[in-house]
Each structure stands twice: as structure tokens, then as C-alpha cells.
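For this view, one protein chain was removed and the others were kept in their places.
A and B are the chain letters, set down in written order, and residue numbers restart from 1 in every chain.
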Amino acid sequence: MWKTIVRRFLIMIPQLFVLSVIIFVLAKFMPGDPFTGLISPQTDPARIAELTEKAGLNDPWHIQYMRWIGNAFQGDLGLSYTYKRDVADLIGERALNTFWLSLLSVFILYLIAIPLGILAGRYQNSRLDKTIVLYSFVTYAIPTFVLGLIFLFLFGYKLEWFPTSGSVDIKYEAGTLRYYWDKFYHILLPSFTYAVLGTTGIIQYLRSEIIDAKTMDYVRTARSKGIPMRKVYSKHIFRNSLLPIAAFLGFTITGLLGGSIFVETIFGYPGMGQLFVSSISSRDYSVITALVMLFGFLALLGSLLSDIIMSIVDPRIRIE
Amino acid sequence: MKGNELLKINNLHTGFRIKDTFYDAVDGVSLSVKKNEILAIVGESGCGKSTLATSIIGLYDHNKTRVQGEIVFDNKNLAALSEEEMNDIRGFQISMIFQDPLSALNPLMRIGEQIEEGLIYHTKLDKSKRDSRVLELLQQVGIRNPERVARQFPHQLSGGMRQRVIIAIAIACKPQIIIADEPTTALDVTIQAQILDLLIELQAETEAGIILITHDLGVVAEVADRVAVMYAGQIIEEAAVEELFANPKHPYTRSLFNSIPQMNSQSDRLNVIEGIVPSLMNLPRSGCRFSSRIPWIPGEAHEENPALHEISPGHFVRCTCWKEFHFKTDKGGGTHELYANK
């Protein structure tokens, strides 16, 4: 198994290399450059040209690319033009925010979706099932920003149960218990929004898995042993139906780490999604390329993670 | 009930709901199973033999199935028991062996665990006693390294081994009746022979009554004591195995025998039964159900309401048409001139 994991990581190197070239070239094709929006109209065009030259933006793309990739290998992802900060530091800070948000989102997501999916599948065609299916279609149909705004208005503004933006109140000192509590408090509403919207897929998938499993031969065998129906459900049907969901976990986690652009933007949460959008609009090349590289890596990692989870939960699959 | 009769089925009707009407797939079957006996139920697909099996053990979809009549076992009518009451009998006094040994085992559960399950609910054995019983069972079904197999998953075993595991599950609580639904159909012939030998061996030990559901007359000849032939939901002939193979009477039974490509026959042509088995919704519900497949036999030969007649002790035949039956002789071979004119 370790061999496979190492091999998969090695295969990622050429994949990421190709990705990096594509991203770098595409980023350069975007109209404008980092100085376009920052500099006032009064600035001397010669000064801009000087800055551009100094930043190496006039060199052919492959020279720029070689310079960037060389630095990247030394752990230097460059400087953000907009934030005037080290890209690695910037992303690191945002990634941590997104990580906590994602973790809670996944937790709430599964907390809602799994019981609902199980109930819908178990009592197929009952009134309960129909209600759950209706719920999942409704949440599927609502756009993220609509639900986000409704929640924000209702729970944040009207009821004032939750903060409406940010990741932590500046009045708390970092490291204290209050500080962490406040962080948690800030991500609760965005995670909940995200989770509610993500439930449809899992509920529907789980429901149909369970309905399928009920007709399986091994379930009939289990019933022929004379064990109570609730045991047949818990030991045979649910366990086997949760398998594909577990396998999906890898993708879900890494997918979330990319950050949700809508949720983070609406709740003013300083995470990766928000950073990505703002860096694109400000042509912050070094941040864009670093982020896309990171997203690419996460996607590859997600598929590896899913394979690993699968091989742990399903004895038929062994990666060696 | 008579001395060694374990199970007695009286006028059983099992119907499936299709658009709010129930159509009987098992249509008035009466049977009994004795201790230490293998009763084979033979028929082609759609004759109702598998439905009969699932009716006995109660493994049908209660919303779509209607079971009427009596299935008397241990002074109880199984057809009238609730799901919970059936659970006390299933796997304990009556158990079932299934056809496809791969899909009949849970792919995510260890073999030992799957065998143990029934023991948890039907016996008071503690964990360590159950574990040793599992090993004992695996040994009993001819698995040489039970400790290892108990820890394995189904996909790690061969087809024959899996079928042995299925049998181990079925005999775990020493049932009085075992229903074997096509237990060897998915297996190669050499494995089939082993499994059939094993069934007979186990029966000698446990004295269980076995109901063997099959379409394979060869398998019947090898293991059965008594045979019931089913057609269109009814039993059309029933007799001891030697009697049935030596003196088949019903036109359907005789036709079937003549359709088998036999190892020792030299005949170039096999018998073909005219027409097709009517579907469940189109089953003729009155008269001789086989009459449409032997149209050259005059209508008077059939009974109006065909009943099972005992023509010799223990040999029952439905309808009277068997007396007049003869095989059709002319076999007009089609001329396919157009095809020949290449």
C-alpha cells in the first residue's frame, strides 16, 4: 500500500508540471497586468513601464516561467502584488481558515445527509421519504447566494444570532479559549449554508443505494437466517450502502479545501475562495498560479485519498 | 399430521399483485415433506417452484404478495404467522440454500461472521462457543482450513467453497427442513457432484427434510427420493423418484424427458414442446393447463377440472389426458430455398 501511495505521489509530479505550464500561460493571456488598476491616471507612463520592466513582466513567457518555477522549488512563490506579502504566507493563513470551515461543513453535511438518506431509503415511498426527497430537491434548486443571503438576513441581521462577516472578532487575543470559540462561532453559519446545499447528492445517492441493497441476494440470505429486520438493516443494508459515500469523502474534503467562492464571499469570510476571486480581478499572477497549482494538487490528492479510504472500507479492493 | 411428516402444505395459493389484481403463481399446491427425505420440485422457469419455496420460508415482499392456504409446520400455520414469529422459525427450524453463492454472501462481511449471525439469535451460546461452532460447521461442510476461511471474505473463495459456506449457514442451527433453491446451477459439474454428495451426507447426519428446487432432471435423478413436477403453478405429477423416471405419465413430464440431450441416446432430434409457457397474467385458470401445448390430443381427453389422481400407490397425475397422449410424429422440416439460393 505504501508503495502505491509513493508511486501515486511521483506520478503527480509530471501532472502538476503540465498544469503549471498551462496555468502560467493562461494567466499571462489575461488582459491587463497587476499595475492596471492600482496606479492613478496621473502616474507617468514611463514609471509604469519601469515598474513592469522591473517586475520582469516584459520578458518572454518561458523566461518568466523558468524564473517562477525555479523560485517555487526554493519555496519562494513570489510576492503578492496586491497584498505586498509573501504568497506562501498569505495562502497559508487563508488555507487554515478554509480548512476549519471545510471541516465543519463536511461534519454538518454528513450529520444531516446520512440520517435523512437512510430514513428515505428505509421507508421508501412513505410520507417521510417523500418529504425528504422534496426537501432535497428544494435545496438543490436554491442557488447558494440566495440561501446564503436568506440565512444572513434571518440569523445574522434580524435575529442577531450569528456574526455576519469575518473569521474572528479582533477584540479577542489570539490563543485564548474565547478566541477559538469566536472563530467557531464565525464559521457556524457559513458551514451550515454550505452543508444544507450539499445534502442533495448524498441523500439521493444513499437512498437509491439502500433501495438497491434491499433487493440484493445477500440481504435475502440474511433474512433467511431469521435475524430481526432492524439488524438486517444495520448490519447488511446500511453498512454496504454507505460504502460509496465513504469513498466519496476524499473528493468532498479536498474539494471543500478549495474553498467555496459563493459562501466565503457572501459571509465575508477570508478563505481561499475569496482570495482566488480577488486575485483574479487584480491580476495578482503569483497568487493565481500558486492557488491553481494548489487546487490541482488537492484534486489529485482527493482521488488518492478516496482510493485509500475505499481500500480500507471494502475488503474486495486492495491497493498494494 | 402423520408420524414423520414435517411439513404439510394444503391448497397453497401465492399471488403477485400486478396493477391491483393478484395473479396466483402458485395455484393450489398441496405437498408434504417427511423427515430424512429429499423432495425435488422440478419445472421450467415461471412454473412457480421458486415462489413456492419463498412462500414456505416467508421471504416474499409482503406488499405485493398474497399467500393463502396452509403451510403447517410444528402445529403452526406458517402462512398466517407475523414477520416476527417467522423470524423465530427461519434459520432455526427451516432454512434455505440459495442458487448463486457469490451474490448470496455479503461481500463486506467475514465468512465466520456470516455463519455466526444465525447462532446469535437462535441459540444461547456465548461468543467463544459460537466461534467454535462456526469452525465445526465449516469442517462439516468439507472445508479443510476452517480457521483461515472464517476470517476470509467471500471474494477470496472459489464458487464451490462459497456454496459450502452457504450450506454451513443453512445448517448452523440444525434445521428440520432445508429448502435448496437450485443449489448447484451456478457451479461446474465436478463441483456440483461434490455439493450434492455433501447435501446427502449432511442429511444422513441431521435427518432433515430437504426440498430441492431445480430444473435439472439429472440432479433430481442423482439425489431425490420423491419428485413433484410443476407446470403453470400446479403440481402435474408426483411420485417416488424411481417410479417417475421409469414410468412418467403426464404429457408434460414425458415431453420434458424427451427434450433432454442425453449422454447415451443416439437420437438426432430432441422433442420440442409446442407453443410457449403462458405468462402469469395469461395463465389459463380452468381446464387442463397443458392442453394448449398438445393440440393434437382431442379435447375430450382432458378433464373439465383436472385433479390429481393416484394411479398407483404414491404416484399422482393431474388430468386424464395422459391416457390418450402420444407424441406428435410428423416433423415438417422447413424448406429454406431462398436461403440456399445464395
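Heads up, the rule we're going with is that a contact is a pair of C-beta atoms (placed from the backbone, for glycine too) under 8 Å apart; a residue touches a chain by one contact, two chains touch by 3 or more.
As a working rule, contacts and distances are computed from a predicted model.
In the listed set "Nitrous oxide reductase apoprotein", "ATP-binding cassette domain-containing protein", "Lactate utilization protein" or "SDR family NAD(P)-dependent oxidoreductase", the entry agreeing with the UniProt name of the missing subunit chain is "ATP-binding cassette domain-containing protein".
Considering B:V241, B:L283, B:I297 or B:C321, the position touching the chain not shown turns out to be B:V241 (whole complex). Within the complete assembly, B:D197 is the residue of B:D61, B:E85, B:E136 or B:D197 that touches the hidden chain.
Taking the complete complex into account, B:S255 is the one of B:Q163, B:Q176, B:S255 or B:S291 that touches the chain left out.
Among B:E5, B:E70, B:D216 or B:E303, only B:D216 touches the chain that is left out of the view.
If you put the missing chain back, the residues of chain B touching it would be 44-45, 159, 188-190, 192-193, 196-197, 215-224, 241-242, 245-246, 255-257, 259-263, 268-273, 276-277, 333-334, 336, 338-340, 342.
One rule holds in what follows: only the chains that are shown with their structure count from here on.
For chain A in complex with chain B, the touching residues are 216-218, 220-229, 231, 235-236, 239-240, 243, 313-316. For chain B in complex with chain A, the touching residues are 57, 59, 83-84, 86-92, 95-96, 98, 100, 103-109, 114, 117-118, 120-122, 153, 155, 166, 169-170, 172.
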